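Next up is a structure, given as structure tokens.
One chain of protein is taken out of this complex; the other chains stay put.
To keep things simple, chains are lettered A and B as they appear, and every chain counts its residues starting from 1.
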Amino acid sequence: MNDRDLIEAALFVAGRPLTLLELESIASIDADVEDLVESLVAEYREKGPLEIVQTDEDVVMQVKGEYADAVRTIAQRDLETPVLRTLAVIAFHQPVTQSKVAEIRGNKAYGHVHELEARKLVESEPYGRTRLLRTTKAFADYFGFETDSLEEIKQRIGLLLR
Amino acid sequence: MNDRDLIEAALFVAGRPLTLLELESIASIDADVEDLVESLVAEYREKGPLEIVQTDEDVVMQVKGEYADAVRTIAQRDLETPVLRTLAVIAFHQPVTQSKVAEIRGNKAYGHVHELEARKLVESEPYGRTRLLRTTKAFADYFGFETDSLEEIKQRIGLLLR
Partner (left out) sequence: MTSGESPDTAANGAAPEDFDERSIDILVSLAKNGEIDPWDIDIVDVTDKFLARVAELEKLDLRVSSRTLLFASILLRMKSDILEESEPEDVDEEEPVEDDLQACFPALSPKVRRHAKRRVSLSELIQELKKATKRKERSDVRRFVQLQAQEFDALAVAHSEDIERQVKRVKRELKRRFAVRDQVLFSELIVDNTVEAIVQTYIPLLFMATRRQIQLEQKELFGDLSIKCKNL
């Protein structure tokens, strides 16, 4: 049982991005986790329909873009449609207050924001009596934006809207 | 985009066993799905911490046995901790009234019971103005009790509690 295999197994079962810290916690004490991740990223890039992607502190195993649509129906739905819609509203109007989002989406939006924050797709900061919401780097990664600039993301969504 | 890669991607994202029929539905019309699965099984057996296992009609991608324990905690549980805790209380005190469970676990327990009933791990019947809760056969299966006798389940939990 070597560290490289352990990291690969962990990324497989997690189904979500893992931090380097999480990966270190399962590898042996003297493992160079960053090196091992790099070598896995390279191996997966080489062949097969899966990829391992590292962004800042996070590492995730997922289906390569060109295969995504073909197997999307097989995948368990990740975000429920109502949550996804709330996310859409946040992404398009950001930075946007939680109360504004609730006004557009109804009171269920509070639960959705909670879930989106837990998934690290949205982050918030206090803003008067409500909170100001914006999308995260993880959001940009997840939806395949090359940038995490809020302005550019809003613009691209605007284009899609036409 | 070849059929072998499609099948591999499908097995990865499914997170559950897929039937050959399901795999055929995503592969191209002239693909010999069984052959492709066999070749994937062989390739995965060869190296790495993952395996593809075929049983009768089902094919599943999973972590090899020797790695399973090491990465277990990384995988998400299919019951949230608060819900699991409420289930534990029900299993130990059953048959128990919903109001007693709420007394121990707080008012959130009503929502938990709702979820546990939807998951068929708990069943209830009217009991005065409240409901009487007990675990189901599915509960016994889930946690690997050989019996679904409430008394024996309670006894075993009692022993494990020590």
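Please note the rule applied: contacts are C-beta pairs under 8 Å (C-beta built on N, C-alpha and C of every residue); 3 or more make two chains touch, one makes a residue touch a chain.
Just so it is clear, the model here is predicted, and its values are computed rather than measured.
Across A:Ala10, A:Val63 or A:Val96, the residue that sits in touch with the chain not pictured is A:Val63.
Touching the chain that is not shown, out of A:Val33, A:Leu87 or A:Leu133: A:Leu87 (per the contact rule at the top).
Even with one chain removed from view, chain A keeps its contact list with that chain: residues 12-13, 15-16, 60-63, 65, 67-69, 71-72, 75-76, 78-79, 81-82, 84-85, 87-89, 91-92, 103-108, 110-111, 141-144, 157, 160-161.
Seen across the whole complex, the unshown chain contacts chain B at 9, 12-16, 72, 75-79, 81, 84-89, 91-92, 97-99, 104-108, 128-130, 142-144, 157, 160-161.
Here is the rule we use: only the chains that are shown with their structure count from here on.
Interface residues of chain A, counted against chain B in their complex, comprise 1, 5-6, 8-10, 12-16, 18, 22, 26, 48-50, 63-64, 66-67, 70-71, 73-76.
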